[in-house]
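Heads up, one of the protein chains got dropped from this complex, but the rest are sitting where they should.
Each chain carries a letter (A and B) given by its place in the written order, and its residues are counted from 1.
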Amino acid sequence: MSPIIIALIPLLPLASFLVLGLFGKKYFAKSGGIIGTLSLTGSALLSLSTAYNYFFVSGKVDGVYQKVEVLKFTWLQFAPGVSIDMGLLLDPISVMMLVVVTFVSLMVHIYSLGYMKGEERFSIYYSFLSLFTFSMLGLVLSTNIFQIYMFWELVGVSSFLLIGYYFNKPSAVAASKKAFIVTRFADLGFLIGILILSFHAETLDFTTLIQRLTDSSSPQLHSAITGGLFGISALTWGLLLVFMGGAGKSAMFPLHIWLPDAMEGPTPVSALIHAATMVVAGVYLVARLFPVFALSCPGALEVVAYVGAVSSLFAAVIACTQTDIKRVLAYSTMSQIGYMMFALGVSGYDGEQGLGFTASMFHLFTHAMFKALLFLGAGAVIHYVHSNEMGDMGGLRKKMPVTHLTFLIACLAIAGVPPLSGFFSKEEILTAAFHSNKLIYGMALFTAGLTAFYMFRLYFSIFWKKDFVVHGHADEHHHGEAPVTMKLPLIILGVLAIVTGFVPFGEFVSSDGEALHSEFHLQMAIAPVAFGLIGILIALVMYKSESALPARVADAMRGLYAGAYRKFYIDEVYLFVTKRILFNLVGRPAAWIDKNMVNGLVDAGGMFAQDGSDELSVWQSGKVQAYAIWFLVGVIGLVVAFVFIS
Amino acid sequence: MEVRDIIFYLIATLILVSGALAVSSRQIFRSAIYLLFGMIGIAGLYFWLQFEFIAAVQIVVYVGGIVVLIIFSIFLTHRVGSDLPEPTYRRSLFAGLASLFAFVLFWKVIKRNEFYADQPMGELSVRRIGEEMLNYNQGGFVLPFEVVSILLLAAMIGCIVIAMKTNPEKI
Partner (left out) sequence: MEIGLPHLLFVSTALFFIGVYGFLTRRNMITMLMAVELMLNAVNINFVAFNKYLWGGKLDGVFFTIFIIAIAAAETAVAIAIIIHIYRDHSNIDVEDADSLKF
């Protein structure tokens, strides 16, 4: 595991970004995709080999997976002991994320060869994708909390660029701005949290920080616990603020408003960023700092758990009413990330208690596969139908067989039907929740049922319901299903969605590095599967064929339906707060002060000089005798002063 | 009261009255002539002080040169017959008060000092002036002398250039 190999993993996409960004339009207008895909293939192969090396060959020492700092150099030194070091850190979760990020990115790159074909800014698209991949890889390999913040911001920028890719559409521009501003606002909390934590721990380095803040005898932990504001310790503040940053990036309630709007970007982008990789950055951050959360600050961990659970339920309810297929998938993502968050929240540290941690990471892994598959399949459907709305679709199972089959596999996976991957990861999460917090367990169970319901509502509406009527042109002229470049990733991801469930994840990833042997409890498995099957059944009855049943059910639950359809008015609340309160109470007075007082001060200075000079210029009359008189007066004055007075 | 003193008082009166009339006369020629008399009075003063050489230089240069030059320029620039305009009352009052005040001030400054003689002056002959002015040792004024001659040359050339009529450009 030489540093060069591992450093190449993020550097290959960076090189691709620079080459395509600088020269793409001129030289690589058509072949930009090939270059991007090739560099990603290299990265993916290197990640797989690193993962093989780490997990099976050399990572394990005495049965515990070690944190290996492959590379470390000091970038900026603030004080002795406090410096920003850049480096590459390998530990179970970062290696897992390397595999996930590079692999899903590779699938998206291949898919985009077909989806984005004919786009004018084809190479720019690939350069942005490479930038994103570089930033995400840098994020997961960070050794230092400041380094992760830098890459965090870079990921935000890449997301901004990609959401706003169709910059001619005002809705896309607005959505990219919204995403950036909301996550930036959350990052303010993140930064303050970093400062609090590093101030008390007197270091920015992850390993040292975690070690100091979890060792109950360390002076740093003592200072972090005793310092505080409003009765809450500084450590709790720091962790909560860091979590705020993570919640923004992972679209947890109430910082979730940007995720549905982010669907304005191209669909492969949604698959990569807003399903599999960027949005799990928040979960990754909590997982990275998990020892501090679990051992020193269980209060913050409870907040994490509840936020995750509420977000997942909230999103699931809204997803039942949305008609844009990408929005349904967006809310589904928010819901599944909520699962990952609360799985971390209910977890303990060390051995058996760390089941939640392993389950969360396992779900991250499987979710990346089937959510990317869902998005890519939705992209294929949109590519065929030229519309996002469910109302325009139906009966596509005959026209798009490959897409149909893989989409079905993904829906079954997310609904938690055995023996697909989603079943295993969800079952572990629910087991962990059952053992620590029954309320969250109940919420999660109900959400599982809702998940199955809305996913199959989506499935049936797209592929069954009614026969597909092509708008405008006759059937024969309509183009076929997607090209090979789009079908291949679907097939690969479909296979993975089936088999990844059987990976003994606990052997590799666990809260303390030791292998966690989780057994399969049949009793625990029954409840989620039952809820899932009930959800599927209800969806089948309501949506398999056209019927008036959905409308009657919506009517019966009028209030709740309206609220859910309007996303519970959260956007309106935000708009109200910003427009009415912030703009009027803060913005307008500030603008007034700037325009009148600051400008006024400067203008007054200028006016003073100008008026003064106008007054004084009268003295320059051009008349010699006037000058002579004043000369004389001056001489008299000097004589008086020097002879008589001094 | 010796004759010497009386002569001094007469000459002084001549100088001051001529000067006062020169600056206040309304007709310009009269003003020039009063200036002339003033210059002659000053030459007389130099004679009384027994500096004959300076008196001669005064008459030759000032009276015979400068006043004549002034009269010529009056010819060139003045519409003969009309009177000079009077200054405004405010201007003359202010200037008069300033001059008077300054005069009193300076007189007071002068009066404060005790002037005592160093050694009496000997005869002032042209030979003595020449030997002492134009020697190369300490106290000699040969360099300023030469510089003044260059200055006179420059002034001559300057006057000619400034007062020259330039022909208007032929279109």
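By our rule, a residue touches a chain if its C-beta (ideal position, glycine included) is under 8 Å from a C-beta of that chain, and two chains touch if they have at least 3 such contacts.
Not measured: the values here are computed from a predicted model.
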item	value
Displayed partners of the chain not shown (whole complex)	A, B
Full-complex contact with the absent chain, from A:Lys26, A:Arg558 or A:Lys623	A:Lys623
Contact set of chain B toward the excluded chain (per top definition)	4-5, 8, 12, 15-16, 19-20, 22-24, 28, 31-32, 35, 38-39, 42, 45-46, 49, 51, 53-54, 57-58, 61-62, 65-66, 69-70, 73-74, 76-78, 84-85, 87, 91-92, 95-96, 98-100, 102-103, 106-107, 110-111, 115-122, 124, 128-129, 132-133, 139, 141, 144-145, 148, 151-152, 155-156, 158-160, 162-163, 165
Positions on chain A where the hidden chain makes contact	617-618, 620-625, 628-629, 632
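Convention: only the chains that are shown with their structure count from here on.
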item	value
Whole-Å gap separating chain A and chain B, where each centre is the average of the chain's CA atoms	98
Interfacial residue positions of chain A with respect to chain B in the complex	625, 629, 632-633, 635-636, 639-640, 643
Chain B residues within the chain A interface of the complex	91, 94-95, 98-99, 101-102, 105-106, 109
